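The other protein chains are all here in position, but one chain of the complex has been omitted.
Up next is subunit A:
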Amino acid sequence: MSNARATDAPTRAPKSKPGSTRRLHLPQKMRNVELFLLIVACGINASAVVLVQLGALGHIDTTLVVLGAGLSGLVLCLHIVLRFVARDADPFILPIATLLNGIGIAMIYRIDIANGDAGWDSAAVRQTVWSGLAIACAITVMLVIRNHRVLFRYTYVSGFVAVVLLLLPLVPGLGREVSGARVWIGIGSFATFQPGEIAKIALAIFFAGYLVRNRDSLSMVGRRVLWMKFPRLRDLGPILVLWALSMSVIIFQRDLGTALLYFGLFLVMLYIATGRLSWVLLGMTLFIGGAIIASQTLDYVHGRFQNWLDALNPDVYNADGGSYQLVQGLFGLAKGGLLGTGLGQGRPEITPVPQSDYIIASLGEELGLAGLFAILALYLLFVARGIRIGFAGHDDFGKLLGVGLSFVVALQCFIVIGGVTRVIPLTGLTTPFLAAGGSSLVANWIIVALLLRLSDTIRNQPRLVV
């Protein structure tokens, strides 16, 4: 610890005797950068809410105070915690996550106004409360996990936890089915939760630990076919197990997106651990083959494919569960054009579920291409920071975990935004940080906390500058 602190303030720190316990006042350069960016991000969030009110209501009222101040206060708490427990953590991750979360709340609030929801009915208020819970979880993670290598010990435990979380929605009485997908659990009529979101973190930890332990057999041996080295048949076990797992998610939970997310995460981590392209090729062949078979045999997958390929056909458009939502989203995006209609001045509420799955289409309508690309750039920066942290890691477990956690965010963005913009078939996943939904927020803020912890541990390694 003391090393890195001293390196942060080379000119001011006086020569201290080894072992002296005198506390030095050292300026925290990185935390100050973070504080500055956080204040800017909170300012942008507040102005987004103001613009929504001006555009949709024509005046400013006090709901703004709850929405704006709530989130800002919480992230500042996290910032203060970082000043004590992770002084060298990456300064960009927290402001980016804050800004995305805040823009999401502003957009959800805008749709509340259109639907006339207020108080506890208002999704924006619930989203703010969930953000609070999520950030509290992030703070707990920061305080409990002081070194990411601790997680290495719990490799198989977290693998088990992931499987249990995945199976929970199938338990009778506990599982809930929402719009066809059985990925929710709920007790009573409220408090629904998507355990699969948390499972992705547990899976990332499990994959990282498992691959660090076992990658030699997966990367060293194999037969060369053409220019690529393919693994032996007997080493195909893990990938086949994962494939079976994701296929069973498609069949039993009826959720294409989650299956793609887990399998993609495993493939990328396998590729990074072994450096062999043949795994990716093999895995993609398996998954695409499985998806094609599923689209032939399973009705809901077939419907998704049809909505995607033939969206503008009037029959498909008017069918029950047809492409109405997708096409309305596209119309919204088209209405937005380059600069958007302005916050609060579009009509995003026409699209079904504009605040969760379709929040990207809502944002695209009101902020335009320029705003949508800004949001994509924020995701890009977030993921790039995560991969950079993984790249800078000194231990293989930390490297894999950093890359895995940030890639899962990237892949989730691709699946959702690609679905909304008709690049791939639409599947129900949440847009990280933006979309209304508590489980997704909790999971993504835990990812933030883990990345911050990783970046702090990495910078605390002994270093020498010549």
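Please note the rule applied: a residue touches a chain if its C-beta (ideal position, glycine included) is under 8 Å from a C-beta of that chain, and two chains touch if they have at least 3 such contacts; residues count from 1.
By definition in this document, contacts and distances are computed from a predicted model.
The chain not displayed here is annotated in its UniProt record as "FHA domain-containing protein", chosen from "ABC transporter permease", "FHA domain-containing protein", "Biotin carboxyl carrier protein of acetyl-CoA carboxylase" or "Glutamyl-tRNA(Gln) amidotransferase subunit A". Within the full complex, the residue among A:92, A:206 or A:243 touching the omitted chain is A:92. If you put the missing chain back, the residues of subunit A touching it would be 2-4, 6-11, 13, 15-16, 18, 29-30, 33, 37, 40-41, 44, 47-48, 51, 54-55, 58-60, 88, 91-92, 95-96, 99, 339-340, 342-343, 345, 367-368, 370-371, 374, 377-378, 381, 388, 391-392, 394-395, 458-459, 461-466.
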